[in-house]
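A single protein chain has been omitted; all remaining protein chains appear in their positions.
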Amino acid sequence: MENEFLYGCAYYPEYMPYERIDEDFALMQKAGMNVVRIAESTWSTLEPKEGEYDFYHIDEVLKRAGKYGLKVIIGTPTYAIPSWLAKLDKNVLVHTKNGDVKYGKRQIFNLLSDTYIFYGGRIIRKLLEHTANHPQVIGFQIDNETKHYDNFGAGIQEAFIRLLKSRYTDIEEFNKDFGLAYWSNSIHSWEDFPDISGTINASLACEFEEFQRDMAVNFLKMQAEIVNEYKKPEQFITHNFDFEWRKFGADIAQDGYSYGIQDGIHHLRASDALTHVGTDIYHPTGFQLTGAEIAFCGDEIRSLKNDNYFVLECQSQAFKYWCPFPKQLRLHAFSHIASGADGVMYWNWHSIHQSFETYWKGILSHDLKPSRIYNEISEIGNEIKTLTKEKLCIKKKNRIALLVDTLSLSALKWFPIDKKLSYNDVVRYMYDSLYEENLECDIVFSEYANPNEYEAIICPALYCVSKELTKKLDKFVKNGGILIGSFRSFVADRRVSVYTKTLPAGLTDCFGVHYDEFTHTLNMGAGGKEVKYVAELVTADTAKEIHPYEHIYWSNYSAVTCNEYGSGKAYYIASYLDKAVLKEVLREALKEVYKEQNLPVQTAFPVITRRGVNELNEELNYVFNYSCKPVEVEICVEAEKGYTDAITGKSYVKGDKLRLEDWGVAVLVG
Amino acid sequence: MENEFLYGCAYYPEYMPYERIDEDFALMQKAGMNVVRIAESTWSTLEPKEGEYDFYHIDEVLKRAGKYGLKVIIGTPTYAIPSWLAKLDKNVLVHTKNGDVKYGKRQIFNLLSDTYIFYGGRIIRKLLEHTANHPQVIGFQIDNETKHYDNFGAGIQEAFIRLLKSRYTDIEEFNKDFGLAYWSNSIHSWEDFPDISGTINASLACEFEEFQRDMAVNFLKMQAEIVNEYKKPEQFITHNFDFEWRKFGADIAQDGYSYGIQDGIHHLRASDALTHVGTDIYHPTGFQLTGAEIAFCGDEIRSLKNDNYFVLECQSQAFKYWCPFPKQLRLHAFSHIASGADGVMYWNWHSIHQSFETYWKGILSHDLKPSRIYNEISEIGNEIKTLTKEKLCIKKKNRIALLVDTLSLSALKWFPIDKKLSYNDVVRYMYDSLYEENLECDIVFSEYANPNEYEAIICPALYCVSKELTKKLDKFVKNGGILIGSFRSFVADRRVSVYTKTLPAGLTDCFGVHYDEFTHTLNMGAGGKEVKYVAELVTADTAKEIHPYEHIYWSNYSAVTCNEYGSGKAYYIASYLDKAVLKEVLREALKEVYKEQNLPVQTAFPVITRRGVNELNEELNYVFNYSCKPVEVEICVEAEKGYTDAITGKSYVKGDKLRLEDWGVAVLVG
Partner (left out) sequence: MENEFLYGCAYYPEYMPYERIDEDFALMQKAGMNVVRIAESTWSTLEPKEGEYDFYHIDEVLKRAGKYGLKVIIGTPTYAIPSWLAKLDKNVLVHTKNGDVKYGKRQIFNLLSDTYIFYGGRIIRKLLEHTANHPQVIGFQIDNETKHYDNFGAGIQEAFIRLLKSRYTDIEEFNKDFGLAYWSNSIHSWEDFPDISGTINASLACEFEEFQRDMAVNFLKMQAEIVNEYKKPEQFITHNFDFEWRKFGADIAQDGYSYGIQDGIHHLRASDALTHVGTDIYHPTGFQLTGAEIAFCGDEIRSLKNDNYFVLECQSQAFKYWCPFPKQLRLHAFSHIASGADGVMYWNWHSIHQSFETYWKGILSHDLKPSRIYNEISEIGNEIKTLTKEKLCIKKKNRIALLVDTLSLSALKWFPIDKKLSYNDVVRYMYDSLYEENLECDIVFSEYANPNEYEAIICPALYCVSKELTKKLDKFVKNGGILIGSFRSFVADRRVSVYTKTLPAGLTDCFGVHYDEFTHTLNMGAGGKEVKYVAELVTADTAKEIHPYEHIYWSNYSAVTCNEYGSGKAYYIASYLDKAVLKEVLREALKEVYKEQNLPVQTAFPVITRRGVNELNEELNYVFNYSCKPVEVEICVEAEKGYTDAITGKSYVKGDKLRLEDWGVAVLVG
């Protein structure tokens, strides 16, 4: 899309204690930056009173950007509303399951409020009119981290009921479909529909949650339509997708990281509104830096359009848990690139002196002076610039797909595998095991998946599956594919109704197993190690047992099986195995896929490899050392002419040792 | 009551994904079942719109029941309300301490709502008219697990104040009685009565809680009156009493078990409305199966009318924590019988595919096919049928009573012994210690107790006692009884006012001790083991010290004492002893009671014995092995003609070894 790699940061002159744009832009330029992202969240500055507009800060940026070689991404300001808007109409603030939200935070509005939509649309139009023709403006970010905000207001409930009514001409069909007879919840006249926020019917609740996600998708589409009226063809529309935000455990603002798939919107359906996907990725660092979040989130975002993406936000220092060791920032940046990023933008330029995210620190600390962090970011920027985008950035084509699903995520909130194990925990358990074995994968929304594009498919806790999907998966294995299914997959249909078929539903032949019982795991093991959370009591029919359960009564049931089916293989993992045992199973199951990759170094975590093809059509192998100790790895596969490290220029042939410093990076071109 | 042992399950054709009654009933019959329990919780199916009735599913059951030898228990459907009823009158839903409840769950109605009462009565009448004359219908269950649902609505508060007004002509008497002067809470005009839900006065709060329980009792009486208008004399009225539901710790639906006495209704006062008591009992299984919950709940329910009872609900497989090991279901069933059950009905026949209790699994899993669980249940059913009710079912007459009290339960929520120790914890601590020593007891509501019916009386945390009761207990010991009182017993009167007498109030002579201080238990022991939660600093006056405290400063106070008083003995247990120490004390105190029983095997947990007399007037000794290892126990008491195991037919004389398989059962007739 852009010729240059986009390296930059979010910039908020509105939040600065004094004016210093020239000083800041000069520092950015010196740091190899070429882009700033502005305006998002500044509605009350842009429109201080209803109908009064003030583009002062935007103009100040645009006026100077060119001089310092900075492109500009304009964010629509809509995700944080001004207090005058909240005062206009009490319906502007979202009504959630827990009641009305108070004014103060961002992301507290009712996406369906007519008032909100009117004023939101108007400020976008004003902003676009003002900026779209400016030569430095390369694109637009619509809204920010959009979600449904737990909207349970009257408006969304009415819209939901209208949808149901249009689907079911016979209300008894609706009762049947959703199993509403249970506990007298059936409704025999649409007028009797109760407040959904009290429902105990998981099918209805999950359907509504999908509807909430769709309302968020529609909202982004509406914004994109407005932007399309104004933008020039070469300007892009992007959005900053975020992920499940997992807390370390502290009930404070400055805590957490990007963990699993997003609950509040459906990324894939939303990506239709965009020309280019963007994301924010935050992760632990220091001793806890593994690269897993960078890889997971990057793989998910890249798979949306099967194309490269912008990292619109990532951390420089931020709060105390994210203080990076020397050289780690560089490893972050190259890891984003190795996952398919065409741009890396930090959040944000400067640390904010007041309000809420004071310790979500920027590149500059509160003293606004260049420091260690600035210096490291500056070295990275200039290194990337020197190496060039055409050399560094890669297109990726993975052979493995990991299937994810927002409906299964919702359903497992109602029917948790264990109070300590969420849907995303299983997704990350599987993903991280692949990651640590250097098995790269795409992350694909299950019901939209085309299995034929892959050699292997992994299904972690894919609780809700359509018959169509199970048929596709069955055929996929018959035709030679490798399918790996985990416990609590293939259980219910898309109405969150457990199949009346034997489990795994529709795939008993394919997996060659069946079960109807599951238990907790006290004193239970498999492969010599403890299993956890749940154990399905699986009987291997045609499948070969890889690991039986180790247990006084359940040893005649299987923890892991493999079935040869057609010309493929289907593995069933019936319990939460120890990760070492799981990784061994995955390695075995995917060994053909791995072998065919001919990676120059064949290792496992903490040495991580990522592969792709750059614009010069060279195959690149990124090699990362995710540890605080230097490592040496042997070059073990012969490329035609050996490998050259694009960074050092050093050449390697088979048998050579590649040395990586602590948190080191090599880019082997072969 | 019934000639046959009732063996069956709850059956909900309303919740089935497709019609299959004939198939289900044939399977039940094959499994030795002879009863189904239906209709409870199906109001929205029975009366889909106000005034429209639909008996389709009931008719389908009744039509076929006779053919398959199945009797039918009809449940009134009132505990789960249809949404149209909630919409009719906003007063139908209960207003709790935490505000209004939303429609969705069961058990969310205001027991005092006129609207609810009108429509609830009407549907019961319609249902009874329709079913009472059917020959298969043997009885009725009114409502289900009825409680007061934390009702703090205007209606119940007004009723409560009316009661107080009628009791106190002088409001100053009321202030005095309840100690309302404290923190300016006194009321000098009834109009000033504040919302009770904010009160900090424990006396008032506990009085109100007793009133709430009475409202639930009245509700059941009202239902019973209606049923009585329709039922035939030979048809019974029962209710499904439940217990404190203790969670394992997971904040999910599929977690927990029957633990202690019920907080939300007074079982004894409610049982007046019934011809036959019923209950549901759920408990941990697998390695955690001890039988203690089966015994505790059974003893409580049997003691209500001093008669046998129905287990109207118990688990087959249910959720993952309850997945039974092979042979455990059989041990469950025989344990219920050994406690005095005349029927065992599983909840429920089939696993439900949607809504809320999807993993509260039934006998059939979601695939609706016979499986391991069905097969085990089938073996049990046919075994019981073969052995016959007259041989197996027993009447019990226990020599020990354990006193329980809902008011003490309430009071100790206000004045907890420790945040980790509830009233029911103390009850179970005492009960389980008896249970593990094979000391069978009745569980008797304290203020209704007649001590003269027993040889020994145990009072765990009996915080609130009337003067009448303390006098009875004093006399009981004088006359030769054995009294065992625990810490925090005999403290306050029935107005939750701490006695101004020296503690244990009214029983200092009887116990021969006194105290006025108590402490937490850091670095404190008794009997060589740690004590926990609380230690009363008891001085032995006429009593003999059994264990002093082990502590740098408190060793001159007693942890356990025994006082010879009249021709009896009174033991005082001043702290939460280690369970091993407590059991030794209990064994010593109750050794005469135990000796006189002449049990054929004299053992302790995991071998459990239960005794009673069957309809053939034989003395039966049930012997259970609550462990995963086979055991051998010696026959140590000589019966007239030795013993015969009613199951195997094998005979035993003194000195013989009785072998019990893991989770095994023997029924020694002596």
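Per-chain residue numbering starts at 1, and chain names A and B are given in the order in which the chains are listed.
Rule of thumb we're sticking to: a contact is a pair of C-beta atoms (placed from the backbone, for glycine too) under 8 Å apart; a residue touches a chain by one contact, two chains touch by 3 or more.
Only a predicted model underlies this, so the values are computations on that prediction, with no experimental measurement involved.
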Omitted-chain contact residue, chosen from A:K232, A:K320 or A:K641: A:K320
Option from B:L163, B:I200 or B:L616 whose C-beta touches the chain left out: B:I200
Where the unshown chain meets chain A, residue by residue: 14-15, 17-18, 41-45, 48-49, 52, 77, 80-84, 86-87, 101-106, 249-255, 286-288, 317, 320-321, 323, 325-326, 351-359, 365-369, 371-373, 628
Where the unshown chain meets chain B, residue by residue: 178-189, 191-195, 197-203, 414-416, 418-419, 495-503, 516-520, 522-523, 534, 537, 552-553
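The rule is simple: only the chains that are shown with their structure count from here on.
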Centroid distance [mean C-alpha coordinates] between chain B and chain A, Å: 50
